[in-house]
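This structure is in C-alpha cells; I'll ask about it shortly.
Only one protein chain is missing; all other protein chains are in place.
Just so it is clear, A and B label the chains in written order, and each chain counts residues from 1 on its own.
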Amino acid sequence: MSAADTVNLSSVLLSGGQVALVLAGAPLLVGLMRQVRARLDGREGAGIWQPWRDLRKLLRKTRIAPEGTGPAFRVAPLLAVACTAMAAAVVPLISTRTGLGPGADLIAVVALLTLAAAALALAGLDTGTAFGGMGASREMTITALAEPTILMAVFALGTRVGSTNLPQIVTAGVQHGGRLASPASLLAAFALGVVVLAETGRLPVDNPATHLELTMVHEAMVLEYAGPDLALVELGAAMRLTVLLGLWASLFAPWGIATATGPAALALGLGVLVGKLALLAVLLAAGEVFMAKLRLFRVPELLAGSFLLSVLAVTASFFLT
Amino acid sequence: MISLLRKIRAAGRVAEPAPPRPAPLPAPVAQRARDLRGSAQVRCVDAGSCNGCEIEIGQAFSPVYDAERYGARVVPSPRHADVLLVTGPVTVNMAGPLRSAYEAMASPSLVIGVGDCAIDCGVFAGGYGVHGPVGDVVPVDLQVPGCPPRPDQIVEALRRVTGR
Partner (left out) sequence: MNLVGSALAVAAGSAGGAALAAVVLPTRLRVVAVGALNALMGAAGALAGGAALAGESFAAHLPVLLPLAGVYVGVDALSGLFMAVAGAVVLAAGVYQIGYARHAGGGRGAQALWPLFAFSLLLVPAAASVSTLLVAWELMAASSLLLVVSGHRGGGDSVRSAGVWYAVMTHLGLVAILTGLVWLAAAAHSETFAGITASAPGLSPLVRGGVFVLVLIGFGSKAGVVPLHAWLPRAHPEAPSHVSALMSAAMVNLGVYGLVRVGLDLLGGGARWWWLTVLILGALMAVYGILQAAVTSDLKRLLAYSTVENLGLVLLGVGAAGAFHDSGHDELAALALAAALLHTVTHAAFKTLLFLSAGSVLHATGTRDLDELGGLRTRMPVTSGLFALGALGAAALPGGAGFPSEWLLLQSLIHGLAVPGITVVVVLPIAVGAVALSAGLAVATFVKAVGTGFLAKPRTQAAEQAHEAPVSMLVGMGMAALVCAGLALLPGAAGAALRRVVAGSLPGSGAAVTGGVAGRLSALGSTLSPLWVVAGTLALVLVLRGLLRMVARAPSRAAVLWDCGAPPPTARMQYTATSFAEPLQRVFDEVLAPESDLDVTPHAESAYLVERVAYSRAVPDRIEHRLYNPVIHTVRRAGMTARALANGSVHRYLGYGFTAVVLLLVVLAAAQ
C-alpha cells in the first residue's frame, strides 16, 4: 500500500465538503438555469433561490404513502440522493485529494449514478400505475443506452493515463493541458456532453418543464411522490445535474482544481468550480431555448450517435497518442 | 438560430412591471398557508368550465404576466401541488375526480376557485348536468371573481398565497 492509500482526515473532510457543496449548490444551479431561460423568454424569473424555497416548503408538507407501495418506493429517493452524494464525494471537483480517491474510480461513479436511476425506476414500477411504469421503462431505455457511452468515454480517457482513478486522470489533465485538445479527448467530451443531457433529463431528451403525460420521462416516474420524498427526488435530480456537469468540467477543463491541500489552493479550486459550473449552466440553459424536444423514439438515434463518437474516441486514443 | 437570437434581443423583457404587493390572506387561511410562503405549486382542475378561465390562467403564466416570478409553478400531479386552481361549475361527472384530486394533495394545501362559475355556477346555475359550485364539493379558501377573471387577478390571488 502506498502513501496515497492512507486515508487521512483532511481528505475525508474534503470529500465531505464536496458533498455539502453539491447538496447546497445544486438547487441554486437549477435556479440559475431557470432564471436564464426566463430572461431569454422575456420573463422576469423567480430568482435563483426559488428551488430552495420549493424544497423548504416540500420538506414541511406531510409525507404521503400511496397504498400498495412498499419499501422500494420509500427507500428509492434516499438511495438516489445518497448514491449521487457518494459520486460527489469521489469526483475531484475542488481538489484531486478527495478521501475516496483510491477507493472508487470513474467506473464506480458511473455505476453509482446508474444505481440512482435504477432505484427511482423501481420505485416508479412499484406504484403499479401506468405512468410509473411508463416513466420507468423510458428512463431505463435511455440509461441503458447512455451508460455504455459514459463507460466508453471513461475508457478513452483512462487508456491514455493507464488508470481509471479520477485523481490520476484529472492530474494528468492539469499537467498536460495539450492532451485535452487531442482528438480522443474532444470526441469523448462531445459524447459525454450529449449523455449528460440525457442522464439529467434536459432537452432535447426530456423537457424538465413539460407536464404532458405522453412526453414525460423523468416526471412520470415520480408522479406519486409528495412532500419530503418529492423534495429528495428533486434534490437528487439537481445534484445529478451538478455532479455530471462537474465531472465533465473536471475531465475536460481541469484547470484550477487544487492538487495541493493549502487553503489558498482550495479557495481557488472552489471559486473556479463555481465559475465553471455557472458557465456551463448558463450555456446549457441558453442552448435549450434553441432546441425542441426530440420524439422519444428519435432519442436512441441521438444516443447511438454519441455512442459511436465514444467508440471513435477509444479508437483515437489507441491510434493517436 | 440567428433570427431567433435577434428576436430575443428585440423583444427584451416583455413581463410587465410587478404591481404592488396585494393584501395578505385572511387570518384563518393565512395560518394554513404559512408553509407555502415563497413557493406554491399549482394544479389546475377544469371541473366543467367553458374554457374561458383556462385561457386566462394560461395568460397568467405567460411571459407578460409571469406568475412564475412570484414562486408559483404549474405541476403535473396533485401530489406535487399545494394549490388547486378550480374553474367552472362542478359538473356531476367531475365532482368525484375533483374530490379525489383534493384528497391526493399533501397538506397544507389550498383551493382557489377561479371565475364566477366556481363561486355560484354563473350562467350554468340550474343546468341538468351541474352538481353545484366548487364550494359544495371541496372547501374553497380563495375566490377570484370575474367571467372570466383577468390574468392579473389570478396572479394576484397566487401572490397572496406566496406572499411575494
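Descriptive notes on the structure:
Rule of thumb we're sticking to: a residue touches a chain if its C-beta (ideal position, glycine included) is under 8 Å from a C-beta of that chain, and two chains touch if they have at least 3 such contacts.
Everything quoted here is computed from the prediction, not taken from an experiment.
Partners of the chain left out, restricted to shown chains and counted across the full complex, are A, B.
Only one residue from A:Leu32, A:Ala111 or A:Val272 touches the chain missing from this view: A:Ala111. Screening A:Ala82, A:Leu266 or A:Ala285 for touch with the missing chain picks out A:Ala82.
Looking at A:Trp52, A:Phe155 or A:Phe252, the residue that reaches the missing chain in the full complex is A:Phe155. Against the chain not displayed here, chain A makes contact via residues 5, 19, 59-68, 70-72, 75, 78-79, 81-83, 85-86, 89, 100, 102-105, 107-108, 111-112, 114-115, 118, 121-122, 124-130, 132-134, 136-138, 140-141, 143-149, 151-152, 155, 158-159, 161-165, 168, 223-224, 227-228, 231-232, 296-297, 300, 307, 311, 314-315, 317-319, 321.
Where chain B meets the missing chain, the touching residues are 77-79, 94, 96-98, 100-101, 103-104, 107.
The criterion applied here is as follows: only the chains that are shown with their structure count from here on.
In terms of their C-alpha centroids, the spacing between chain A and chain B amounts to 34 Å.
Across the interface of their complex, chain B is touched by residues 38-47, 50, 53-54, 56-57, 60-64, 211, 213, 216, 219, 223-227, 230, 289-290 of chain A. Partner chain A is touched in their complex by these residues of chain B: 1, 4, 8, 11-15, 18, 35-41, 63, 66, 68-71, 73-77, 79-80, 82, 105-108.
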